[in-house]
Each structure stands twice: as structure tokens, then as C-alpha cells.
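With one protein chain held back, the other chains of the complex are shown just where they sit.
Presenting subunit A:
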Amino acid sequence: MKNAAGELTVTGVNHSYGTGKIKVPVLFDINLHISKGEFVALCGSSGSGKSTLLNLLAGLTKPDEGSVMVSGEEISRYSENELCLFRRKSMGFIFQSYNLLPNLTALENVELPLIFAGESVRKRRARAQEILEHVGLTGRLDHKPNELSGGQQQRVSIARALVNQPSIILADEPTGNLDSKTEQEILTLMRQMNKENKTTFIIVTHEQEVAEQSDRVIYLQDGRVVQKRTRPA
């Protein structure tokens, strides 16, 4: 089955951690399809395997069995370097702890993916500036992460994820470190980006608010998909 850009298909994935004799199974027979432009929440209790599934989708982990197709490419077979290049052009990441480089300013952090992509100084600066202003950080461009609030840092991180114009954004507990007001702001921003650019969002969360505002919620329990709920239109 061939996927278009922004689509994800997981077929028959089994995965376990550990090497040698002691293996801890984490995922059992996962089958999923996520369409382009969907805003999906991945929910489940601690240890249910949701983060592992996200890592499989990102190509950060390779499944023991089964295939992961992202934007028409079977990334489960890619080499490390191919994965790097693939992530560079089609994926953006948002983390719970923001993961900004502490010695770079907001603008430089957002520029970084474009630097690795070999973009010229003038172009990448303009693009980074544009997107930072778009996420509401006008006037904060030259601040270092420690000079920004949690919400602002997460905005920088969203801007960084979007700067390459990827078709898919993977977010791991993006609002986990934020208060509820900021959480709502960030959520709204992500939804806005999702609508504007038709970017697929897959968000690992255990916050009810996030799940409620998603197009679809995928529940995981003990490594199995137990429920897929589509938000009533």
C-alpha cells in the first residue's frame, strides 16, 4: 500500500525492549492508518507503549516485526543516515522538555534545521523570523531559552518543528510541563498550524484536554490498540 505525503501506515508491528534472553515485549500486533492532515492523540497509561509507538513512527526505533510506512516510504528499512535525511525533509518534533539548544537564541534554534539542510543565511533567517512571529514570539527572537517561559519555549520548539515545512509533526507530551492556561494556548496553536498547512499531527499525551480537541484518539493498553475514537463532528 502506497502512502501519500503526510500519511502513516503501521502494519503488524511487534516490538520488545532488551537484548538476548531477557526481552520485554512492549507492542503487540499494531495496525494503524493515519491520513494526511489528521490531528491524532495517542493516549494510554504509563508503560502502555505509546512513546515506543511514537519512536517507531519517527524512525528512532526499528520494529522487531512489521512495517512502518511514512509518506510512502518504508522507514523501518532505512539506514541511520537515510533516516536523518528523511526526518530533515518530512518530519518535525516537539518534546515535553522542549529540547532547545541552551546556548542558541530562539531565532538560531529555529534556524538550525535549515542550517543542516544547507539553506542560505538570508533565506533561513527570513523564514525563521517569519515563523517565530507566526507562533507569537515577535520581540523574543534574540532571547536564549533560559530567558523564556515554558510556554514561550514550547512555541520556539513548535516553530523549529515547522520551519522545514514537514508533512508530519510528532509531539511527545507537548503540554506536559505547562500550566493549563498555557496548555490551551499551545494546543490552539498546534491546531491552527494543523489546519493552515494540512500538517499531520500525532500527539502522545495523557491530558484529557488534548484528547478532547483531537480529530481522533488512539488508546493503547499493555501494548495493544484498544480503542480508536473519532471526535464527533
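The rule is short, and it goes like this: contacts are C-beta pairs under 8 Å (C-beta built on N, C-alpha and C of every residue); 3 or more make two chains touch, one makes a residue touch a chain; residues count from 1.
Simple rule for what comes next: contacts and distances are computed from a predicted model.
Looking at the choices "PTS fructose transporter subunit IIC", "Formate C-acetyltransferase", "Putative ABC transport system permease protein" or "dihydrouracil dehydrogenase (NAD(+))", the name in the UniProt record of the chain not drawn here is "Putative ABC transport system permease protein". Considering the whole complex, the residue from A:N55, A:N177 or A:N197 that touches the absent chain is A:N55. In the full complex, the hidden chain is touched by subunit A at residues 55, 58, 60-61, 80-81, 84-85, 87-89, 93, 95, 99-101, 103, 112-113, 115-118, 120-121, 160, 164.
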